[in-house]
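Structure first, commentary second.
Removed from the display is one protein chain of the complex; every other protein chain stays in position.
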Amino acid sequence: MIAKSQDNDNYLTHSRGISSWIFTLDHKRIGVMYLISVLVAFLLGGLFAMLIRVQLLAPTGLLFHKTEVLKDLVVYKPYNQIFTVHGAVMIFLVLIPGIPGALGNFVLPIMLGAKDVAFPRLNLWSYYFYVCGMLFALSSLVLGAVDTGWTFYTPYSVQTSTAVISVVFGAFLLGFSSIFTGLNFIVTMHKLRPRGMTWFRMPLFCWGLYATALIQILATPVLAITLLLLILERLFHLGIFDPAYGGSALLFQHFFWFYSHPAVYIMILPAMGIMSEVIATFSRREIFGYRFVAMSSIAIALIGFFVWGHHMFPNGQSAPANVIFSGLTVLVAIPSAIKVFNWLATLYKGSIDLKTPMLYALGFFFMFSIGGLTGLPLAILPTNFNAHDTYFVVAHFHYVMFGGALFMFIGGIHYWWPKITGRMYNESLGRLCCLLELLAFNLTFFPQFILGLHGMPRRSAVYSPEFQYLHVLSTIGAFIQMAAFLVIGAYLLHSLFRGKKAPANPWGGSTLEWRCSSPPPHDNFKETPTVGMPYDHHGLKWDEETEGFERKEKELVLHA
Amino acid sequence: MTQLTIPQSPHEHPEHLAHHFESLQQQYDSGKLGIWLFLTTEILMFSGLFCGYAVLRSLHPEIFLYAHRYLSVELGALNTVVLIFSSFTMAWGVRAAQLGQTKLLVRLLTITLVCAFVFLGVKFVEYKNKWEENLLPGKFYHPEEPPPGGEFLKLRGTDSQSVKNDKPADVKPQVTAGAVGERSTIAPAAIGPTGLSEPWLEGKHHGRQSWSGPEPDNVQLFFGIYFAMTGLHGVHVIGGMIVIAWLIGKARKGVFGPDHFAPVDFVGLYWHLVDLVWIFLFPLLYLIS
Amino acid sequence: MISSLLAQRTFWLESPASTSAENHDLVFYALLYVMAFFFFLVVAIMLAFVVLYRRRKGQAYDNAPTHNTLLEILWTVIPLGIVIGFFVVGLKYYVDIESPPAGADIVDVEASQWQFNFKYPNGADSNELYLLVNRPVLLKLTSKDVTHALYIPAFRVQRNAVPGQNTELWFQPTQLTAKDPTTGEESFYHVFCTQYCGNGHAEMNTKAFVLTKEDYDKKLAEAANIFVDRNSNQPLPYIEVGKKLYTTMGCSQCHSIDGAKGTAPTWKGLYKRDHEFSKTNEPGYTLKESDDDKKWDDYFQRSILHPEADIVQDFQNVMPSQESALSGSPYKEKKLAAIIEYIKSLGDPKYYKPMKTPDLHDSQKPQASDTAKPTAKKDEGK
Partner (left out) sequence: MIQKPADTSAKHDSTHSALGHVVPLWLLSAVFGALLVLTGATVAVAHIDLGNMNLYLALAIAGAKATLVILFFMHLFWDRPFNAMIFIGCLLFVSLFIGIALTDSRVNDASAVGGQGSAMRGVHVPLGGPK
């Protein structure tokens, strides 16, 4: 079938030469370029995280501390710059573009059975906006790294002497990159679905990306204007956000969180999409309650817009707003809960194969549950007043963003690696590292819940000695994680050269991308494929000679 | 399908059909949906400025009542008419493109472009005046003259209650200091909306909408928001002019016709949005009370 | 009663020290149990399924149910009920948080980079927070520069100090901070700034003491009158007071006394040292070793109240005026004198003639204290 007939021509070999990559309009190549850049940024952000953890080994600061000669508080400045850059890089350069930009770009059109995204040229622009944004953001490292925290709160961000503008402008460009991607995906899903691919036959990863795209379209422009105004504030003191000129500091926080809260759903929703794919494939089951899972993505996206105020409970936000936002925030928990329960039910009576991606998915259950549940004390008003801006918050969002979104990003990379590169990675190493990550992650971030509840404020370069042992645990965990990530990088790279050729369908996946060869041909499908139910595994048989799963067209269930 | 073999760019292909689309209709609908989504993002982007405007105006009405008199309603109105007319010619241009009336299309687009130039010209005159009178945002705001219309008691600085103390002119050195070193010495802002001096409070009680007191605090806020809003809008006008110029070039070659007028249509939509924004900016900035 | 039971364990939270803390712990531990329940539920089911349904050789495709509306409704409605329940409970205590009792003592908190300044009804002010046990207190927060936050974990309360805005925060301490009988160390509650506010954010924290009536009055009297030795009740020499002020007023953050380079000129040998100014208000103003004491005193006073007036060569105009810090105290003049005395004492010994220690009685009766409102300060700042 298709898979075998075209092994000679795939999107990697379709055309050669550096310019065939730089100017490519092929969504797959753009996806790959995204993947590489995002991973580079991830490494960078990780290194900054390590520096943070090293500093916090000692109560008085291991790297940056006062000395006999230099008592000035400016000694802490490098630390403030480091955690700011860590946050900005991880959020704007890794989490937000990561899954949609890299995996989404590569997989989405194939999953739909389309030849490309709706606007290939815009897609390329989106990538280059990302690159420029990245360069601007990182240029600040040279120009005097920004030290405002990734939230750029005024009036401090207006006063500090560090290079705020370059980073903010970088984030501004990254915003456009994100908008273009979202716009592209929405149009693609509306207009480029082939006959037979109805809305409720779309794989859930597409639904996740659709919900994400909605947020990218509706929220990101507000970030753009916010950052633009911040730049003007620094240049001309417009005064809108600066009390010294009659403006309101709180207004900036409203502007900022109107984007940045929905943004956390930009990060987690696609991860949930990958979760659905992986769970379905490796337990050979249709996703339980497909429509509920699909709709809960949309619900999360929409409700997510009404809850930004929970970042501002003690910040001087008015009581009525506090109450409204608290009430709406607890509601967001529901769609996420629905997803988790449906995934659990999907495992029931499945045929569960513990391949690496599946391990990541199971890890997601574990850490997303913790991350999600610890969101409750932050949504409920009295408990928020104790946990706000402490390490409890730090732990909470690392469990959701890192343990949730990033783990599924890594899981997704493993899941589609054979499809993207046409190579298989070392399975046992993959499993080992995943487990290692899981343990080390909890060692790193669980102590931070306790730190926070005992009052350890976030963004502090030094702390009172009674917190030390928890910080040490956390640092140890961080180092193990770093090591594990390096190993992962190593065996993935190794697989590129030594890995054995990947079959069209190594996992027994039922969605369309597994029906075209690995790596896929330039046009994905020569003739538009017949579309069945997304998670129908009937007739998928392990084929010894291709070492992949195969099935006869006629075994597709074409209507449920 | 023949499309599989054609080069990527829609514009070199006779049927203007990109390889990944099935039909012209599908391609057109995709483009239309795309441009509407893009307009959505534009609106949300401007909404930030409108939000800032709304909050500041509701907190410091006196600033707006006082400062809007610095603006010239005549020029604002003129620009409104110019933009509306350009919108009209643009809409007509789309019609011309749909009917393949190439010459007419080129003419209409040219008129639209000229209107845009006129608009920018008027804006330039306005900005120039503001610049000369130092009616600028933040620390650059220190006009010599009170605004025309309504007799203003020139009490600046004489009563301790209002004005001078955190006038930007005074804050400036401190703020820059804060920026250089890490410690800032900005005086704490007054309780309540800054500088609600007596005349205003009375005025408020009588629901009076005009401001006849001394200059209120933080008038520079008005010019901050004024330049931000009109400036961003101006940038969009310039962007529009570039694409319209590009359209004219294409139209001269006669590439637009009944089955390929999408570019004209989409640029048109964008241009109408620019017009829409101005339709709101005009009353909000020029016609206060 | 339940809350006090739960509060025994200090693994998750340190023991509550205020009424609001007890309320908080009640909600928190309830949440904790619910969270733990759902977490273990999910993980247990997951592991069970993984073991039960692991892939076996030649296993046929199993047609298990793929949807069940009843289940969906159940696991939508039950969590919904729970979270809404918690929201309502939270709301109940939130109303309490936002409703300061009528008779609460009012303490003005002025946050600035990087210290808190607490002003008490009697006009005394301090950088540490003194509280009366079992008595509600209402903190009114303002910020002089950027956004700060005041957070006291033991009381489970937190609120931002926002420039240009006024926020407030009330609580009622219930646990005394005792003095350790053996070491004489006074125990205290941490007060943190949780809103990132610049270089010194990490060190922007202080101590809160919860005291009995008499200790409280004593502390406030001390805070108001720093010119008397608390033990011997004898007047302190100005140089001692100046040394105390050097730390309490935060001079130590920038001015070293050992010649170390800081953000600002060291005080070591400052007195009667020739000065180079990068900027002065009156053109041509100079300050030389030869100048008389009067001129030097004026210079010191001006540099404390209006630091922006003359800027010493190689230093930035970054020092905030101490006007507002001093104006709260009835001893403004004497404090100034004390600081200047201390600076002089660090200068070249051959110029330093110690000032006569003030006699007791005039230092004990404070003048009419003016608790300056932020608005007033704005003017004095100039």
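Here the chain labels run A, B and C in written order, and each chain numbers its own residues starting at 1.
Operating definition for what follows: a contact is a pair of C-beta atoms (placed from the backbone, for glycine too) under 8 Å apart; a residue touches a chain by one contact, two chains touch by 3 or more.
Predicted model only: the values in this text are computed from it and were never measured.
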Determine which one of B:E22, B:E126 or B:D265 touches the chain that has been left out. B:D265
Which one touches the absent chain: C:T167, C:T248 or C:S324? C:T167
Checked against the full complex, the residue among A:F258, A:F385 or A:Y491 that touches the missing chain is A:F258
Among listed residues A:I165, A:L218 or A:M401, the absent chain is touched only by A:L218
Name, in rising order, the residues on chain B that touch the hidden chain in the full complex. 14, 24-25, 28-29, 32-33, 36-37, 39-40, 43-44, 47-48, 50-51, 54-55, 58-59, 73, 77, 80-81, 84-85, 87-88, 90-92, 94-95, 98-104, 191-193, 196, 207, 209-210, 253-254, 257-259, 261-262, 265, 268-269, 272, 275-276, 279-280, 282-284, 287-289
Against the chain that's been left off, what residues of chain A make contact? List them. 190, 218, 222, 248, 250-251, 254-255, 258, 305-306, 309, 316-321, 323-324
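Methods note: only the chains that are shown with their structure count from here on.
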Nearest whole angstrom, what separates the Cα centre of chain B from the Cα centre of chain C? 44
Among chain C residues, those touching two or more other chains are 145-146, 163-165, 198-200, 263
Taking each residue of chain B in turn, which ones touch at least two of the other chains? 166, 178, 180-182, 184, 186-187, 189, 194
For the chain C and chain A complex, residues of the former touching the latter: 11-14, 20, 23-24, 27-28, 31, 34-35, 38-39, 42-43, 45-46, 49-50, 53-56, 59, 61-62, 64-68, 71-72, 75-76, 79-80, 83-84, 86-87, 89-91, 93-94, 97-98, 114, 145-147, 149, 151, 153-154, 156-160, 162-165, 167, 190, 192-203, 205, 252-254, 256, 260-263
Touching residues (chain side chain A, partner chain B) in the complex: 25, 73-74, 77, 114-116, 118-122, 155, 158-161, 179, 183-184, 186-187, 190-192, 217-222, 224-226, 228-229, 232, 236-240, 243-248, 251, 254-255, 523
The residues of chain B that touch chain A in their complex are 4, 8, 18-21, 26, 29-30, 33-34, 37-38, 40-49, 51-52, 55-56, 59-60, 63, 136-140, 166, 168, 171, 175, 178-182, 184, 186-187, 189, 194, 217-218, 220-221, 224-225, 227-228, 232
